[in-house]
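Heads up, one of the protein chains got dropped from this complex, but the rest are sitting where they should.
When the chains are written out, they are named A and B in that same order, and each has its own residue count from 1.
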Amino acid sequence: MSLFSLFGALEIGLIFSLVALGVFISFRLLRFPDLTVDGSFPLGGAVAAVLISRGLDPFSATAIATAAGAGAGLVTGWLHVRLRIMDLLASILMMIALYSVNLRIMGKPNVPLITESTVFTVLQPDWLSDYLARPALLAIVVLAAKLLLDAFFATETGLAIRATGSNPRMARAQGVATGAMILCGMAVSNALVALAGALFAQTQGGADISMGIGTIVIGLAAVIVGESILPSRRLVMLTLAVILGALAYRFFIALALNSDFIGLQAQDLNLVTAVLVTMALVVPQFKRRWFGRKAR
Amino acid sequence: MSIANKFFVPATAVAAAMMLLAAPARAQQKSVAVTAIVEHPALDSVRDGVKDALKQAGFEAGKNLKWQYQSAQGNNGTAAQIARKFVGDRPDVIVAIATPSAQAVVAATKTVPVVYSAVTDPVAAQLVSSMNPTGGNITGVSDLLALDKQIDLIQQVVPAAKRVGMVYSPGEANSVVVVKEIKELLAKRGMTLVEAAAPRTIDVASAARSLVGKVDVIYTNTDNNVVSAYEALVKVGNDAKIPLVASDTDSVKRGAVAALGISYHDLGMQTGRIVVRILKGEAPGTIASETSSRLELHVNPTAAARQGVVLSSALMGSAAHVVK
Partner (left out) sequence: MLQAQDLHMTFNAATPIETRALRGMSLEIPSGQFVTVIGSNGAGKSTFLNAISGDMPVDSGRIAIDGVDVTRQPVWQRANQVARVFQDPMAGTCEDLTIEENMALAQLRGVRRGFGRAVRASMRAGFRERLATLGLGLEMRLGDRIGLLSGGQRQAVSLLMASLQPSRILLLDEHTAALDPRTADFVLRLTARIVSENRLTTMMVTHSMRQALDVGDRTVMLHQGQVVLDVSGEERKGMDVRDLLAMFEKVRGEQLADDALLLG
C-alpha cells in the first residue's frame, strides 16, 4: 500500500469519524435509530458547495452547512416528539424528504468544487503537501469535536440527554424535559454529520446527490467496530472508540483495494471489506479466550 | 478450536502485512489505472473499449502494461479512497469514468495525467476549464451529443410529433443538463417536453407509464439508470404504441426504434486512443477534450412496427446498422 493510500484512508476515515460520533450520539446515547444521516450528510455537502460556488468564504459556508444539519436533526426530533411519529419512521421520512431538498439546494445533481477555494486550500501550508496537510487538519477538527463532546456530556444538560436515552421515565421523574433533550441531541448529532458532509465535498471535488447513500451503514459499522476494538463503559473512551472504528473501517477498505495481487477483482471489494470487518469483530473475542487459556 | 485460533490471528497479521507491502509497478512497464463510479453495462463497455484501444496500439495487460481497474460500488467515499490510492501508485495515466469518479480523481492530483470519459459536461463539472487544451494534467472524452441532430432524428421517426417525453434520473448531472437544453431547443421548433423523473432504476417503469397519453414519442439520453432499465421502457412503448428514440446504439437492439449515437464501447476506444497518445509521450495538457466523434444511426424496423410507426426508406437507407 502506498503512503498516499494510507493517508487517503486516514483522511476519509477522519471525515467519517465525525459521522461516527454523530451516529453514536443518536443510536447509543439517545437510543434513537436515526436514518436522517443519509440525508444530512449530503445536506452539509450541498449547502457548503452551493455557498462556496456563489462566492462565500469556505469557513462560513462550512459553518452554515453544519447549522443546516442541526436543523434537519431538529425536524426529525420534532416529528417524533411533537407529532408522535415512531423514531425510525420519522428519520426515514426526513431522509426521503432531504433528497428533494438537497436537489433543490444544489439546483442540479452535482456541484463541483475543484476550482473553488476550500477550507483545505485556504489552510494549506506551503511546506506540507496536500495529501498530508488534509489529514492533519482533519485530525485537529476531529480532536476538537471529541473534546467538546466529552465536555458537553459531562455537563448538567449533557447528563440529562444521556439519562433521556438510558431511562426516559426516570429522567422525567428527575425533572428532565425529555422531549427537549431529544431535540437537542438530534441537532448535535446531525450537525456533526453535516459538518462531515461539508468537509467531504471540499476534499472530494464537489457535492453529488448520491454522496449520502450508505452513510448510516458506515456510521454504524464504525461504532460497532470501535466498541469491539476498545470496549469500555466510560463516555470519554467510547468517543475515542468510535473514531478508531471509523479509521479502522476505511483502513480495511484500503486494504481491500490493494488486494488485487491475490487475484481479487474490483467487484470483490464489498466482500473483502465485509470479511475484514467480520474479522475485526470476531478476533477480539478469540483473543480473550486464547489469552484466557494461556493464563491458566 | 485452539488450532483455529492459533492459525487465525497470525494469518490475519500475515495477510495484512502482505497487503501493506504490496509493491507498486515496475519502472519500465507502462501502467494505466481505471476507475468507474459503479459497475454498469454502459460504463463497463467504456472500460472494455479503453482496454481494446490499448491492445490495438500494442499495449497488452499482463505483457507490457500494468492494468488496474477499481469500481467504487456506487459509494462516493470509496471513490475518494480509490482516487488517492491511484495517485499514490503513480501510474502513467488514470482513466476516470463518470462524473463522481472523475471529480474525485481530478481533486486528488494536479500532476498525474487524467483522462475522463462518459462525462457529458466536463466544464460544468469543473474537470477542465474549457474543451480546448488546458495546459494542465486533465483531458478526456465527453459524451455530449449535438441535440439539434437528436431532434432532427425524432422528427424523422415521428414527423407529426409535438410532445416529446423524457425519462431521466434527476440525480445524474449528465441528464439534467440534457433535459434543460433539449427543452429550449424543442420550444424553438414549437414542440414541448414532458419530463418524467426516475431517481432509481426501479422507478423507470412507472415514470414511463406516467407519460402514456401525454406524449407522441419518448426520447432518452445516456442516463445510467434509464439505460440499465431500458427493457421496462420498451414494454411501455410496445404496449401503449409510443415510439422510443434513444441516444446510445445498444438500446436499439433492445427495442428502441432508432438512435443516433455512439456505442459506449466506441466511446471507450476513443478514450483509449487518447491514453495511447499520453503513453507515447504527449502531454495531456496539449490534448484537447473531445466529444463523441463517431455518430452512427441504428434503426429497428421490428420495434417501429410494434410501436406504431413506419420508418421512411430515406431513414432506413442512411442507417449504419439495421437491426433484424
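The criterion applied here is as follows: a contact is a pair of C-beta atoms (placed from the backbone, for glycine too) under 8 Å apart; a residue touches a chain by one contact, two chains touch by 3 or more.
Computed from a predicted model, the values in this text were never measured in an experiment.
A.B. asks: Would you list the chains present here that the left-out chain is in contact with?
C.D. replies: A
A.B. asks: Thinking of the whole complex, not just what is shown, which of A:Ser60, A:Ser100 or A:Gln174 touches the missing chain?
C.D. replies: Looking across A:Ser60, A:Ser100 or A:Gln174, the contact with the absent chain belongs to A:Gln174.
A.B. asks: Could you tell which one of A:Ala160, A:Ala241 or A:Val272 touches the chain left off the display?
C.D. replies: The one listed residue touching the chain not shown is A:Ala160.
A.B. asks: Contact with the hidden chain only, please: which chain A residues?
C.D. replies: Touching the missing chain: residues 152, 154-160, 162-163, 166-167, 169-178, 233.
Methods note: only the chains that are shown with their structure count from here on.
A.B. asks: Nearest whole angstrom, what separates the Cα centre of chain A from the Cα centre of chain B?
C.D. replies: Whole-Å distance between the two chain centres: 31.
A.B. asks: Please give the residue numbers of chain A that touch chain B in the complex, ascending.
C.D. replies: That would be residues 1-5, 7-9, 11-12, 16, 99, 103, 108-110, 112-116, 131, 200, 203-206, 208-211, 213-214, 218, 250, 253-255, 257-262, 265-267, 269-270, 279, 283, 286-287, 289-290, 293 of chain A.
A.B. asks: Touching chain A in the complex: which residues of chain B?
C.D. replies: For this pair, the touching residues of chain B are 2, 5-6, 8-9, 12, 16, 18-22, 24, 39, 68-71, 73-85, 87-90, 99-100, 103-104, 106-108, 124-127, 129, 169-173, 176-177, 199.
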